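Note that this complex is displayed minus one protein chain, with the remaining chains in position.
Chain lettering (A, B and C) follows the sequence in which the chains are written, and residue indices restart at 1 in each chain.
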Amino acid sequence: MTWVSVATGLLLFAGVFFYAAGTVGLLRFPDPAARLHALTKADHLGLAFIALAAALEWGSVAIAAKIAAVWLLAIMAAGTSAQLMARVTRQDHSDEP
Amino acid sequence: MSLPAALGHLFPLTGAALVGLGLFGFIILRHPLRQLLAVNVIAAGIFLILGGLGRGEDVTDPYPQALVITGIVVSVALTALGAAMITRLAEDRCAPAPTPEPPGDRDA
Amino acid sequence: MTAAFELILCLMILGTACVALLVRDFLAAIAFFVVFGNLMGLAWLALGAVNVALAEIAIGAGVTGVLLILTRGRLLALGEQIDGNPLGHWLNLGAAVVCSAFAVVLGAAVLSIAPDDGLAPVIDRLMPRIGVENPVTGVLLAFRAYDTLLESFVLLGALVAVWSLAPADAWPRAPAALRMTDPAALNVAESFGRLVLPIALVVAAYLVWVGSDRPGGAFQGGTVLAGGFLLAAMGGAMGLPRSDDPAFRWTLVAGPLVFLAIGLAGMALGRFLAYPEGMAKALIVTIEYFLAFSIGVTLALLVAGPPVRAETVP
Partner (left out) sequence: MSPLDLLVAAPLAFMVAALVLGQGGRWLILAAGPVMLGLSAWLLALPPDAAHLVGNWDLPLGILLRADGVARLLVPATCVCFVAVALYAWPEFSPKAGRETARAHTFWPMLYLMWGGSNAGYLTTDLFNLYVTIEMVSLAAVALAAMGSLAAGLQYFMIALVGSLAYLLGVALLAGHYDTVDATLLAVRARPDLPTVLALAVMTAGLLVKAALFPLHGWLPPAHAAAPAPASALLSAIVVKLGFVIILRLWFEAFAEVVRPAAIHLLGGMGALAVIYGSIQAIRQERLKPLVAYSTVAQLGYLFLAFPLIWNARIPGEPWAAVLVHAVAHMLAKAAMFLAAGLMLKAVAGDRISDLGGLARAMPLSVTAFALAAISLMGLPPSGGFTAKFLLLHAAIEQGQVIYAGVLVIGGLLGAAYLFRPLSVAFGASAAPVVRAEGALRVAAPLTLAALAIALGFAGMTLIELSSIGAPPAIALPLAEEPGP
């Protein structure tokens, strides 16, 4: 077992842990804002770890760059959709008396 | 064949189940938009049968893959037409006043 | 290990399909349908069919999902009821029995067919003659280019069919704007749309380019482009074109037309859709670029729907 595979395994484990944390947060947190918080932050940290693991596994700079680009796009999309969702939920709440 | 026999058939069998499931949905669902969703499930099942049966020992036959891609594009085109028709029908239903284009053969 | 993964994947596919069909709330149904599409993409990856996985996720889950959500929104705005579905009726039980029986027969038929990659060796032998290395692109744009040509006309025809539904006084205006109505949300969406459109253009061009040798191609690239157009339109960074805009009509027909023209040129040299020796790859890449661009525009406009009357445009 090389140090690369050990590092990959650890990174994957960390990624899965953050995904699990995000999912638990989504299910257990009381209000929409907190749920969004769990979903976006924890999940994308998880994604980052898994992306790192994948890049390490491939061991090629070009592929690592592509993975980084995908990760960046995913973060941007998540940030935007979280903002939009937050606005929708706030409107829904402000409608209530 | 090095694949276990059951595993080799796993995806096509899933496809067969999806076809049955989608057909059930198509029959029992009332709203046409939901029926359209069911049709998409049937199509996905058919594609899985087509592609899954082309699974070889290490590669999947490109021939069914190409057929599936063609099928996916045709299916999205038809779904879009169906969705547009459903929307237009709802518009006509909720606003009975709008001026429908007079049928050409009676406009004289 | 692989077997366990594939088994779980198939069970999840069936489970999400069940929920997508039977859940009361239609928005939940669409959400599960999109998850279903993504899992189907994973299934295609497990089959080693990366080209199909890209197409399934981009078109089957992505475009279809957007289309369903948009249609749902429009129907709800018109006061139409989509949710709710009477279950438990004895007719439903009958339908369940019939459909299960059909699925069982179909499963038995499928089981009696041995999966094999029967034509893969044939295709491998032919690939050197066209100079591209992605065998799926080879089948789509050379060996069965006729299918693909007709299919590109199906897509174009679907858009014309959608247009034919336009109300009498709406032609030839633009489709209903996709722009978000809440100003603050629009602000967020606009900056994202402005950012994504150029990225989508680059990614689409890249997908078409690598498509000749590795997974990718005109349909996948075109769908990414359509996604970029739709996001830009939702953010208001881009308006939707009027259907009588001549430049816009040319972008719609460019792909199918170039494909048809190259096919007919092949006829002058011997056969319809035959590529002359040594020029196959250049012609295929040319067709794919035009096709991807037209597909992108067509798909985006298909999602947007038929032209609408002036007063309903915000």
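Following the convention adopted for this analysis, a contact is a pair of C-beta atoms (placed from the backbone, for glycine too) under 8 Å apart; a residue touches a chain by one contact, two chains touch by 3 or more.
Everything quoted here is computed from the prediction, not taken from an experiment.
A.B. asks: Using the touch definition given at the top, which of the shown chains does the missing chain touch?
C.D. replies: Per the touch rule above, the missing chain touches B, C.
A.B. asks: Could you tell which one of C:99, C:145 or C:295 touches the chain left off the display?
C.D. replies: C:145
A.B. asks: Quick one: which of C:49, C:70 or C:106 touches the chain that's been left out?
C.D. replies: Considering all chains, including the one not shown, the answer is C:106.
A.B. asks: List the chain C residues touching the unshown chain?
C.D. replies: 105-106, 108-110, 112-113, 115-116, 118-119, 122-123, 126, 139, 142-147, 149-151, 153-154, 156-158, 160-161, 163-168, 170-172, 243-244, 246, 249-250, 252-253, 256-257, 260, 263-264, 266-268, 270-275, 306-307
A.B. asks: For chain B, which residues reach the chain that was dropped from this view?
C.D. replies: 12, 19, 26, 32, 35, 39, 42-43, 46-47, 49-50, 53-54, 61, 63-64, 67, 70-71, 74, 77-78, 81-82, 85-86, 88-89, 92, 101, 103-108
Definition applied: only the chains that are shown with their structure count from here on.
A.B. asks: For the chain pairs A-C and B-C, which is connected through the larger number of C-beta pairs in contact?
C.D. replies: Most C-beta pairs in contact, of the two: B-C.
A.B. asks: Report the inter-chain centroid distance for chain B and chain C in whole angstrom, where each centroid is the mean of the CA atoms.
C.D. replies: Centres of chain B and chain C (C-alpha means) sit 12 Å apart.
A.B. asks: What are the residues of chain C that contact at least two other chains?
C.D. replies: none
A.B. asks: For the complex, give me every residue of chain A touching chain C.
C.D. replies: That would be residues 73, 76-77, 80, 83-84, 87-88, 91 of chain A.
A.B. asks: In the complex, go through chain B and note every residue touching chain C.
C.D. replies: Checking each residue of chain B against chain C gives 1, 4, 7-25, 27-31, 33-34, 36-38, 40-41, 44, 47-49, 51-63, 65-70, 72-81, 83-88, 90-91, 93-94, 98-102.
A.B. asks: Can you list the chain C residues touching chain A in their complex?
C.D. replies: Against chain A, chain C makes touches at 180, 182, 184-185, 188-189, 192, 195-196, 199.
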